[in-house]
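Yeah, one chain of the complex is gone here, protein chain that is, but the others are all in their spots.
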Amino acid sequence: MSCSTCQGITANDPRFAQLDAMMEGIKGESGALISVLHKAQQLFGYLPEEVQEHVAESMQIPTSEVYGVVTFYNLFSTEPMGQFPVNVCLGTACYVRGADRVLARLKSELGIELGEVTADGLFSLESCRCIGACSLAPVITIGDEVHGKVTEHDVPRLVAQARQMAAAAQNGAQVATVGAGSDVA
Amino acid sequence: MIPAPALKRLESPADLELLRAQGAPALALRQAEAAPLGEAGEIHVLVCGDTGCRANKCLPTRQALEQSVATHGLAGRVKVVQVGCFGFCRVGPVVVVEPGGTFYCEVRPKDVPEIVLEHIMGGRPVKRLLYAPTPNERGQYETRQHIPFYQRQYRSVLRNCGLIDPENVVEAVGSGRYFALAKALTELTPDQVVDELKQSGLRGRGGAGFPTGKKWEMAKATPGDVKYVICNADEGDPGAFMDRSVLEGDPHAVLEAMTIAGYAIGAQQGYIYVRAEYPLAVQRLQLAIAQARSLGLLGSDILGTGFSFDLDIRLGAGAFVCGEETALIESIEGKRGQPRTKPPFPSTAGLWDKPTLNNNVETYANVGDIILKGADWYRSVGTEKSPGTKVFALAGQIVNTGLVEVPMGTPLREIIFGMGGGVPKGKAFKAAQIGGPSGGCIPTHLLDTPVEFDSLPPLGAMMGSGGLIVMDETSCMVDVAKYFLKFIQDESCGKCPPCRIGTKRMLEILERITQGKGTLADIDDLERLSRGIRAGSLCGLGNSAPNPVLSTLRYFRDEYVAHVVEHRCPAGRCTALTEYRIDPLRCKGCAVCARNCPVDAISGEVKSPFHIDPALCIKCGACSDVCKFDAVIH
Partner (left out) sequence: MINLTIDRRPVSVEPGTTVLEAARTLGVHIPTLCFLKEINQIGACRMCLVEVKGLRGLQTSCTLPCTEGMAVLTNTAAVRETRALTLELLLSDHDMSCPTCLRADNCELLKLAQGAGVAEIHFQGAKHTGTVDFSSPSLSVNPAKCILCQRCVAVCKGVQGVSAIGLINRGFESRISPFFEATLDATACTLCGQCTLACPTGALTEHDDTAEVWAALLDPTKHVVVQTAPAIRVSIGELFGEKPGTVSTGQLVTGLRRLGFDRVFDTNFTADVTIMEEASELVERLKTGGPLPLITSCSPGWVKYAEHYYPEMLAHLSTCKSPQQMFGALAKTYYAAKAGIDPASIVVVSIMPCTAKKFEAARPEMNASGYRDVDYVLTTRELGRQLLQAGIDLTELPGAEYDAPLGISTGAGAIFGVTGGVMEAAVRTVATWLDGADLARLEFVEVRGLEGVREATVTIAGTDFKLAVATGLAGARRLLDRIAAGEATYHFVEIMGCPGGCIGGGGQPIPKGGYDSLPSLRQARSKAIYSIDEAAVLRRSHENPGVAELYREFLGEPLGERSHHLLHTAYTVRTPAGVRRG
């Protein structure tokens, strides 16, 4: 995962070349805009102004329209995300099984509101409408890891695990998968 | 991901038959009745591996199985196969040993050595890992056929889920995939394909149940050199995940059906619009498309018949409204997913203004077997007006969460209590929410309603995509209505004022009511807004946005009135109207509540009744959850 918050994005950022390679051949195909934005977000972690401008210019789509598309879809972010984006599923199944309480606990545990990033840049908090793992409701994802049957009481432990993982990664240590097999009781 | 094997292009239906011969033995083994345990024969160990199971940590189980099989030198004889969803997600990770179909539940890596040593090598099933609804029923339910969750199902759309390796096209062909395509291309005219579909009575599984054959006929009838076929895999209804399971468990079923559709209506290009929230489904679709292309099942001159058709994936980006077909089309065009007015319908002017056919995943998953086995076969299941089966996702306050596939017309009671096992923890059933944010709540007294397309709308609900969320006595129906309105508000595209502003006003009223600040006039306003939003909104999302409010008002009006008149939430869910206190007669003074209170609002002496300070209490309910003596009252 790349962290774009630490350094600004300059015009000769190598990720632009990667993005250009992806856009090669589809320039002028306005239907490809959403795919291009997915790629750009994957490369940069989010879609800052300069990246959207670059996409607009390459695809020959007005910046106002690119921005309109970016702000329409939930998965696109114009703000940097945390190293571990925390996503709380607020689908119906999760809601009736207490996802709102899990979310409340996450907010207090992380000290941030939805759409915000913790001061250390580790976590950002988002909600989503359904990831389709309704049988395991309530479900949250931390980074790429999906956790099922989460209660508010599990929250401190899951957050601590992610912190440990981040610390371990910082030390260059071999990192085990977060809570493999241990968090579904 | 398993790399696409070097697949030789199939030049004719005969080549397809040869490929089936390669895949068929594995499937025969997995479907065999007899259980030659402990013999020298081949054994397949099936492990579920879709998104739900992965959240259930099935991967370490699979890795342990593979490792154990290798350690014991069984690699030649025992194959560990990752399959799609078994449907019984509650007991996942599931491991099935074939032949014989021994069904193991909640298998963790630590359980794996026992399965390998005892069952695979010793021929003795591991009883403690078999399904058991109660501890003293251990050992009675050895295979799926024995388990009530499966007994009443009719698995047609899901027949390959939990059977084949979705990443192995040879197994898909072995199971019969692409033979309907071969039949259509070589034996049927496009008209005959459409006619078969019309005869079958198949109706769209994504929402209102529009007759699929009629849709195909309209797209076919519109003249045009360029037409498109779209698969709506933007499974939007929260609580519904059958489309994801089909894509992850049997992706070729969708590819085949779309190609048949291309042939029938005269299209050369298709798009699968899939949610980006489903990365595994996307991955498996990409692999399946690559495999189908190298086999010549997609691309030019399919099976040597001269027919050409190709598919691309388009990713959604998180917008519920894109499940609406015209919004989906806008999104494929790279725009904001805002619905267009209809008419013109997509069958006349859809993607890039060309005639476009759009069906959802489950609908397509029915097509192959209809073409192969005929309309009469299809009509033999289900009801007169709603033939075939329907997959339901069971979620919420229900014991057996998971996916079930039943004949249309099966009563709700059977689904929820028969297969679903009813409501957990001895709580009382209150309502089943069906049809997602556009649907409605079905109360207890209507549970015997047979579920089909036309039986639900008179009750104020709709089939939708088949999400079935069970609510028990702890759910407040005003809160549920508020939840859905909040959802709709978040997902409204904003194009038309009734939906953009109207649902906001409804949400504001519901917020007032759940805070005890509502009035009876607010309830009248809700009804007036509902009428206007339903009549005035541009698309289906807005038209049906008031449904959760109307249906809860219809069956649970007393709960609204209690909030408004008595400032009371009967279910105790609405925090503003709830006060937590400890019953001194029940409290044993164990202090568990105090330890779990996040704000230190509970105090007391051990072994004497504790006390909650209402000024500090944030009404999170943690104390109530942990109290073993039901001493916390709210």
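Letters A and B mark the chains in the order given here, with residues in each chain numbered from 1 onward.
Following the convention adopted for this analysis, contacts are C-beta pairs under 8 Å (C-beta built on N, C-alpha and C of every residue); 3 or more make two chains touch, one makes a residue touch a chain.
Bear in mind that the values here come from a model prediction, so they are computed numbers and not experimental data.
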| item | value |
| --- | --- |
| Option from B:Ala290, B:Leu372, B:Ile501 or B:Val626 whose C-beta touches the chain left out | B:Ile501 |
| Touch with the omitted chain, as defined above, among A:Glu49, A:Asp120 or A:Asp144 | A:Glu49 |
| Residue touching the undisplayed chain, where the options are B:Arg128, B:Arg528, B:Arg554 or B:Lys607 | B:Arg528 |
| Touching residue (missing chain; options B:Glu256, B:Glu452, B:Glu491 or B:Glu559) | B:Glu491 |
| Residue numbers in chain B that touch the chain omitted from display | 319, 336, 340-341, 343-344, 489-498, 500-502, 504-505, 508, 525, 528-529, 531-532, 535-538, 543 |
| Residues belonging to chain A that touch the chain removed from view | 49, 52-53, 56-57, 60-68, 71-72, 78 |
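Note that only the chains that are shown with their structure count from here on.
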| item | value |
| --- | --- |
| Approximate Å spacing (C-alpha centroids) for the pair chain A, chain B | 24 |
| In the complex with chain A, residue positions of chain B that touch it | 51-52, 54-57, 60-61, 89-90, 92, 108-109, 235-241, 244, 276-278, 314-320, 331-338, 352, 393-397, 401-403, 433, 436, 467, 469, 471, 475, 480, 483-484, 487, 490-491, 493, 596, 598, 620-622, 625 |
| In the complex with chain B, residue positions of chain A that touch it | 29-35, 37-38, 61, 65, 68-69, 72-76, 89-97, 101, 104-105, 108, 128-137, 139, 146-148, 151-153, 180-181, 183-184 |
